[in-house]
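A single protein chain has been omitted; all remaining protein chains appear in their positions.
Which chain is which? They are A and B, in the order written, and residues in each are numbered from 1.
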Amino acid sequence: MPPRNRQSERQPARPVRPVTITAVVDPVAALASENLDDNLYFYDTNKAAGSTGFGTPELHSRVRKGDTLLWNVIPLECETYVALADIEIDPRIAEPTRKVYPGTDIVFWTAEVKQDLTEPVPYRLSFLLGTVGTPFTPTARPALAGPANEGKGGR
Amino acid sequence: MAQQHGIIVLFDVENALRTRSLDGNTYWFDNMKLLGSVGVGTEQLVTIVPGTHFLDGSQATEQVLNWLPAALGSIPPTVPRNYLAEQERADDRRTLEELAALGSAGSVSDADLKRLQRRVGKRARKSGSGRGLTEAKLLDVTGKTTTSPGAYNYPAPVITDITGQAVSEKIMYPAQYGSPDMIYDGWYWAATVDTSRPGVYPYTMHVQLHELVEQDDELVWQSVDLTCQSSLKIINDPKRNGFTGAGLGVLPLPSVPAAG
Partner (left out) sequence: MKDRISIVVMVDAVGALSDRTLHNGNLSLVDDSSAGSRHQGTPDLVTVVVPGQVVQWTPIHVDVQTPVEIKAIEFLSGAAAQPPADQTVPAYPVEPSTVPAPAAVSGEGVDATGSNGHENYDLLVWEGVVPYDMTPGVPYRYRISLQLHEGPNSVLHIDSPALLRV
């Protein structure tokens, strides 16, 4: 048995990796049906911290002040273009910036959580699909939620 | 014409490594929800495989499955597979250029050297038991080289085998193939499906995850072998003529064609 997870012993307080929020999108289904909500699945890397709504467009990500967040996209049809076009969130909570993986045109967004949250803060993501110029925005909204919600049964 | 069915398996690698289990840590997708796949985006995907046969009973459309594993919280699979290596080489080139520039400038500051040192990054050594990873520098999840062993980008999980009822009963014939694609190069698992025996057939995917551990003051990749389950639902229907609803007929031409 190899020594396990030494890094977590060294840094118990703050994960070094960002909290990644991944949107899995079926772009072809979304284009054909004009319904992004039914073809959008959110996940994050913070399930152990109490994130909920995995596999839905209403993921609630459990975050803390100082966490780095990273949003990216996985298209269901790997040859079809999908990109995260914008993130709208209360700038007092986070100010996401658009970045690309170095040397590629593949987009991700990052932000730092500016304060601990007492209530879930919904935010809005929009996506570019296929070759359509205008972004698609799902009706359902994911949210950031703070540790204060733990007593409320993980809404 | 039937398309190739892509099955994406998204792994919560961090949780899986912590619990040493894939239970609750895999999310399965295919692009066949419209034809009846259920559980897309969950751990309980049942992939529909809609077989067809001609009136003489022969199999009409060959159904092909492809599996694509991906790690949640890593550089996504849309970034080319050889990206890690490319990115490291690009960093090395830049560092060498800057070193040369520093040398010719005459004075070298500590800050400059530290910056370059950071970029050179840490290298991990592969342990003897692992498969599929070459000696590599560490990249973080944004594609930058990192010196922090707690920030490394989890390598994509590697499928090592596909077994179970669907395979032992010869419903599908999975095998690993080399991709001819120079950009998304690498190995992938694919299978052709015998759709002549309708039913639900489970299968087991054997997956190797990789974890960076410190051993004798060295960083070493350790492999962790785990399994997870999914299933195929085979149906089979006869092909029919689109014009007649049954067999071959005469084309339904109008008495007077439209002016054109």
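Just so we're on the same page, a contact is a pair of C-beta atoms (placed from the backbone, for glycine too) under 8 Å apart; a residue touches a chain by one contact, two chains touch by 3 or more.
These numbers come from a predicted model, not from an experiment.
Considering A:31, A:49, A:93 or A:140, the position touching the chain not shown turns out to be A:31 (whole complex).
Among B:57, B:178 or B:257, only B:257 touches the chain that is left out of the view. The set of subunit B residues touching the chain not shown comprises 1-6, 31, 34-36, 48, 50, 52, 61, 198, 233, 235-260. For subunit A, the residues touching the chain absent from view are 27-29, 31-35, 77-81, 129-132.
Here is the rule we go by: only the chains that are shown with their structure count from here on.
Centre-to-centre separation of subunit A and subunit B, using mean CA positions: 20 Å. The residues of subunit B lying in touch with subunit A in their complex are 6, 8, 10, 12, 14-15, 17-18, 24, 27, 29, 31, 33-34, 40-42, 68, 70, 72-80, 83, 86-87, 90, 127, 140-144, 148-151, 184, 211-215, 220, 222.
Partner subunit B is touched in their complex by these residues of subunit A: 2-8, 10-11, 15-18, 20, 22, 24, 26, 28-29, 41, 43-45, 47-48, 54-55, 70, 72-78, 99, 101-104, 106, 108, 110.
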